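The other protein chains are all here in position, but one chain of the complex has been omitted.
And then chain A:
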Amino acid sequence: MLDFPRWKVVSIWTLLAVLCALAIPTFLPESTTANWPFHPRVNKGLDLAGGSYLMLEADTQDLANTRIEALREQIQGSMRNGTPRILIGDISTRNNQISFMLRDPSQVDAARERLLGITGGGAGMTGQREWDIQVVDSSRFVLTPTQAGLTQAVKTAMEDATDVVRRRIDELGTREPTIVRQGDNRILVQVPGLQNPQALKDLLGKTARLEFKLVDTTANPADVVKGIAPIGSQVLPYPGNPAGPPFIAVKRSVIISGDQLADSRQAFDQQTNQPNVQITFNAIGGNRFARVTQQNTGKPFAMIVDNKVISAPNINEPILGGNAVINGGFTVESANQLAIALRSGKLPVALKVIEESTVGPDLGADSIRAGILASAVAVALVVAFMFVTYGRFGLYANLAVVINVFVILGVLALLKGTLTLPGIAGFVLTIGTAVDANVLINERIREERRRGRSVVQAVELGYKEASRTIFEANMTHAISGVIMFILGSGPVKGFAVVLLIGIVTSVFTAVTFTRMLVAQWIRREKPKTINI
């Protein structure tokens, strides 16, 4: 046991030195380390740095509805436009199902064939169907979304939504946001340093589905107010309607949608100097826009964002250049926000803020100061206490503890970990338990000495017997650490990470490292007796 070959000594020191070195960039200002080729850094959590944390949840019911609505339109289109033409009627989308009648029951097989074409073979790679197709009473089709299909749809939508959220936050120009998918339908957003998350929430709350539709001028204004629109049209809210009631009837069919956007910018109206949003269509969108405006010159069309009409100007002349302007009583800020939302794409599913917290910079700074001070005092107390109790052996343990602190920081930096306030508490606890390992060892050595063993034997047995106990004790610690890591959110997780890293590093420093120091000392000095 006291036999530590040179290669072992060298590798232990090298390993510890490297891990400690990894902690160095964390202590230097970012401007200094920015140019280093490799500069791992422990990030400060929001509770330390100040900043905002948002948990967004996707409205899966909303997504399911959109999906059903989209399929309904597809069915209508394909039955009407395919050959032979299949006449359907009585189509409805109640109870999360789509159902419709065939006018001619003899077309059941043809209709099913066509439905299979639309709904696709299987959902993703699982091969399960996305929709269940049933025929009731020989002529009524009922389509029900399958769970597999829905799950797949949510998954795809969440992936897209995460991208959109990232683009929007990047547009705000905030530094180092963290955007992570959580669970099936959540997105966690952390933005350091953002004290007022209002703008962020406003931005993320927008689905930003942009649609241009023709205004239904035939609608009876009295009916529109009651929410009744002619067939083929719908009533939409129009909060800024200069002509009167905050509602307007528009044709259901979409002339052009936000998918065809190439760009959107906040700008100013040249005549009124009002802020507006200028949008540019891509080639396909531009062509279609030109065609529709040519055909409908003189008629009003509605610019709709998230099912709300922003403005409904007349088409004075065909718009050929692929550009359009949305006016509608914007402030610079709201126009800019809409521009960002439009250019970052629409969210495939509406997101809701379900959890939010913001920490001001002062509190964060206070917490850091307090945390560091407390940690330093804790280390100092423990070090002093260990020294008066175990003398030289305490000194070795202390060296292990101090190195351990840097090693944990180094590993945390390597893993791109984040240090939170509970993380600091985890640190303090790790220091405490790391010391426990040395206490176990040293107490064993004391015992063995009392039993009359020689120095070498006592040390050897002390380490051997204590190591088993240390292993078992740390295993139990690790069990609770792993559970905390898996189930915990926010503060609990931050704590668990430091704890788990600490368990591994502290066993190494407290057992292997100190044993090496003790062994080297005994070989060098060959003491007849030890003061422990």
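One rule holds for everything that comes next: a residue touches a chain if its C-beta (ideal position, glycine included) is under 8 Å from a C-beta of that chain, and two chains touch if they have at least 3 such contacts; residues count from 1.
In this text, contacts and distances are computed from a predicted model.
**Student:** Refer to UniProt and select, among "Dipeptide transport system permease protein DppB", "Cytochrome c-type biogenesis protein", "Translocation protein TolB" or "Protein-export membrane protein SecF", the name of the complex member that is left out.
**Tutor:** UniProt lists the chain that is not shown as "Protein-export membrane protein SecF".
**Student:** Among A:78, A:278 or A:389, which one is in touch with the chain left out?
**Tutor:** Of the candidates A:78, A:278 or A:389, A:389 is in touch with the missing chain.
**Student:** For the chain not shown, which residue from A:435, A:455 or A:501 touches it across the whole complex?
**Tutor:** In the full complex, the listed residue that touches the missing chain is A:435.
**Student:** So which bits of chain A touch the chain we can't see?
**Tutor:** Chain A touches the missing chain through residues 47, 55, 198, 201, 205, 352-360, 362-363, 366-367, 369-371, 373-375, 377-379, 381-382, 385-386, 388-391, 421-422, 424-425, 428-429, 431-433, 435-436, 439-440, 443, 446-447, 450-452, 465, 468-469, 472-477, 479-481, 483-484, 487-492, 495-496, 499, 531-532.
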